[in-house]
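Have a look at the structure below before the remarks.
Of the protein chains in this complex, all but one are displayed in their positions.
Moving on to chain A:
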């Protein structure tokens, strides 16, 4: 197991290196340049030249790449020209926001999706099953932006139950944020009002972001449970005289979790692209929104740094999924 993990982590090196080259070339292939984006109307050839020298963009590509790589290895991704702050500092502010949002969304998706899928399978062929199948289809196809504005309109504008946008109310501005995870910060500092404020701000974005993964997880769970219920070993468990509840808990769900955990691993990419839309729709200051803005501003440093870190996370999460296989299925462990 340990060797497997080490091998997979070592594999991360060539993957990230290849990705860094591709990313580096891709951002430079975007039409326009950072200087132009920065200066906009005021751009003159001299000013552009000045800025390019300041940013080192006048150097040959391989020199630029070497400088980037050298710094990246020390976890320094340069300065964001959007915010004039070091990219790493922006990461420290924004990754917690997105992780908080993503984890909440994933929790919603898992905690609702798995039971829904399970009960649909158990009531296979009944109207409840059909309802869940059609509802999940709607969940998968509904556009994120549309859903976001609908939810804001109903729950924030009309009913006024939940905040409209952002991560916290203006009156919470002086609240301390040691980690950047607002919910965690409020718990650590024992600040009740800040906690409820942070949670309330999470509800609508998290529900929006959770919709597609929830629908997919419900479908996968349903299919997986239907498969497992037909397995001979479930019949054996019944023949032993186990109660239906124990059979579900010990013999069905554990097996059905294998395809579900694969899906959750694969959802990470979906979650990130969903986060861009969701964060933009709710003015939620996270990774997605920042990266989305980095493209029009030709913010090379931000794009390179953030996307590399996201890719590394993606690989690590899928490594966790593979490890979970071994934990779930002994036949995988032996190999």
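In this section, contacts are C-beta pairs under 8 Å (C-beta built on N, C-alpha and C of every residue); 3 or more make two chains touch, one makes a residue touch a chain; residues count from 1.
The criterion applied here is as follows: contacts and distances are computed from a predicted model.
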Undisplayed chain, where the name is taken from the UniProt record, one of "Ubiquinol-cytochrome C reductase iron-sulfur subunit (EC)", "Aromatic ring-hydroxylating dioxygenase subunit alpha", "ABC transporter ATP-binding protein" or "FAD dependent oxidoreductase": "ABC transporter ATP-binding protein"
Residue in contact with the excluded chain [from A:183, A:237, A:287 or A:307]: A:237
Touching residues (missing chain, whole complex) on chain A: 231-233, 235-243, 250-251, 254-255, 328-331, 334
